[in-house]
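All protein chains but one are shown at their positions in the complex.
Labels run A and B following the written order; every chain starts at residue 1.
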Amino acid sequence: MNVLQEVLQFLINALSLGGLYALMALGLVIVYGILRLVNFAYGELVMVAGYTLLMLGTGPLPWLIVAAISVGMAVLTSLLLERVAFRPVRQASATTMLITSFAVSALLQNAAILFVSPRAKAVVTPSFFTENFQVGGLLISKGNLAGLVVSLLLLGLLTLFLRRTLLGIALRAAADDFVMTRLVGIRANQVIAAAFAISGFFAGVVALFWIGRLGSVGPFVGSTPVLVAFVAAVVGGMQSLTGAVIGGYLLGALTVGLQLVLPQSLLDYRQAFVFAIVLLVLLFRPQGLVRGTTITERV
Amino acid sequence: MLSVEDLYAGYGAILALRGVSLQVKAGELVALIGANGAGKSTLMATIAGVLRPFRGQITFEGQSLLALSPEEIVRRGIALVPEGRRIFPSLTVAENLRLGAATRRDKAAVERDIEEMCTRFPILGKRFHQPGGTLSGGEQQQLAIARALMARPRLLMMDEPSLGLSPILVDEVFAMIRQLHKSGVTILLVEQNVERTLDIANRVYLLNTGRVECQGTPEQLRAQVDIVGAYLGDMWRGD
Partner (left out) sequence: MIGPLVILASVVHLFGGEVLQRILTVLFINLVMVLGLQIFMGNSGVVSFAQIGFMGIGAYASALFSMSPQAKAMALRNLYSWLVPVQVPFALAVIIGGLMAALVAALVGYPLMRLSGAAAVIATFALLIIVHTVLINWSEVTNGPRTLFGLDGYTTLWVSVAAGILFLLVALWFKETPLGLQLRASREDEAAAASIGIDIVWVRWVAFVLAAFITGVAGALWAHFITSFSPLAFYLPQTFLIISMAIIGGSASVSGAVVGALAVTAIFEGVRGIENALNIAAVFPFAVSGLTEVCLSIAMILILILRPSGIMGSRELRL
């Protein structure tokens, strides 16, 4: 491979992984921006979508339908959690909300252990996730390419939604100033539900690709996505959707880059390096790379 | 139209309103004046539903507002220009205006109203696609008023719309309020600029440490200049 090919290969891999990471981070930040809730249970939405894939995957339905239902289940779960667990603590401190989400996360993981199995189970995924094709000496994974395209598409759709629809504008307004958003007549429950629905939607889409790559689903399948989302969101800026996207792509590039650069002995410590970066960002630039505009208290 | 009876409200254990009663009739411009800490903004926040009163009653067009959330109160026809303007800084002027009409379903009329606001406040037309956060204080004040008007409220509440503005802009804001009132909007105005306020109001309430100290037409208040002066000090003479 020549240098150009290597660069292209790197770009495709980094953009594909980064796109997924960006979606993960967005799902977390869209809720945080409005509620100041760091949602630990976000990873379990990926898990719920994954188990739906598992259960319906062997049935007669075509994969795309199964995938759509799985995403729908993640959205429903996200809305349900908002209603049952997070709405009652909405007025409490950020810490109380966060610990609530931690407990919800533990609840869902252990419910999966209890009702499904402690072990990961193989999921039927379409073959294109593992297929590659060659273009001019480049080996491109179809799954990666699909992830790249879908993430860009969703980022575009989200941007349109946030700029063109009243609900989208209200979501951005709520991240600026929640009380004032209510004072122009936007229903608090409606914007918050919208944020949770989008969060669930992204978790569901991430699940399709994440579990497509892994080929299996278990109670802890959401741990890595939620950690990735934390890191990308903190680095990019918890208050900014743009920041989340930038953080996601940066982390994608960093992950693929470290894989190339680090010797094997240090590769094992990769996770420690990544989280050391998180610590440094929190210490020296707590607002992240992109500063948000939030000015007032929530709810 | 709006009636507040024996209202007690405050933050935590601090009582900021101690038995306030006031009335606003349709078509009136009623002003609330008083020194800092008199409870004017607390009263506004309580009517808007941001703050729950401890005791008392608030009715609007005969219906109680007490159990309603802020968003429902807006939907009943009360819009607020809040203290400190509180425009959405990351949203463009256009988006701020559009959100102002969030309670309305008549899309075509909303578009017309946005155009009308840009005529009435030309600076908003000029800054139409700029984020609200980049506007100057005076421009933000105009945007805040325009945003509230976009709801086509039957009652417009304004909390110190002239605060922090240059003298020329203060003139403009008061001219604007007078014009709004003439065009038929019922207004409840909180102001520190007493002289100016007495010029345009139909009736005035003077608030002091959470109570209505005196009330009446501007002429009646002017006649009691000693009392008013005692509570307002220098502000009596305006800026």
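Just so it is clear, a residue touches a chain if its C-beta (ideal position, glycine included) is under 8 Å from a C-beta of that chain, and two chains touch if they have at least 3 such contacts.
Predicted, not measured: the structure shown is a model, and the values here were computed from it.
Q: The complex has one chain that is not drawn here; which of the drawn chains does it touch?
A: Taken over the complete structure, the missing chain's partners among displayed chains are A.
Q: Sort through A:Ala103, A:Leu139 or A:Leu260 and give me the one touching the missing partner chain.
A: A:Ala103
Q: If I consider the whole complex, including the chain that's not displayed, which of A:Leu114, A:Val149, A:Leu167 or A:Leu260 touches that chain?
A: A:Leu114
Q: Considering the entire assembly, which residues of subunit A contact the chain that has been omitted?
A: Counting only subunit A, the missing chain is touched by 32, 36, 38, 85, 88-89, 92-96, 98-100, 102-104, 106-107, 109-114, 117-118, 219, 223, 227, 230, 234, 238, 268-269, 271-272, 275-276, 278-279, 282-283, 286.
Here is the rule we use: only the chains that are shown with their structure count from here on.
Q: Quick check on the complex: what are the subunit B residues that touch subunit A?
A: Subunit B residues touching subunit A: 48, 50, 69-71, 74-75, 79-80, 82, 86, 88-91, 95, 98-100, 102-103, 133, 147, 151.
Q: Which residues of subunit A touch subunit B once you look at their complex with the stated criterion?
A: 166, 169-170, 172-173, 175-177, 179-188, 292-293, 295-296
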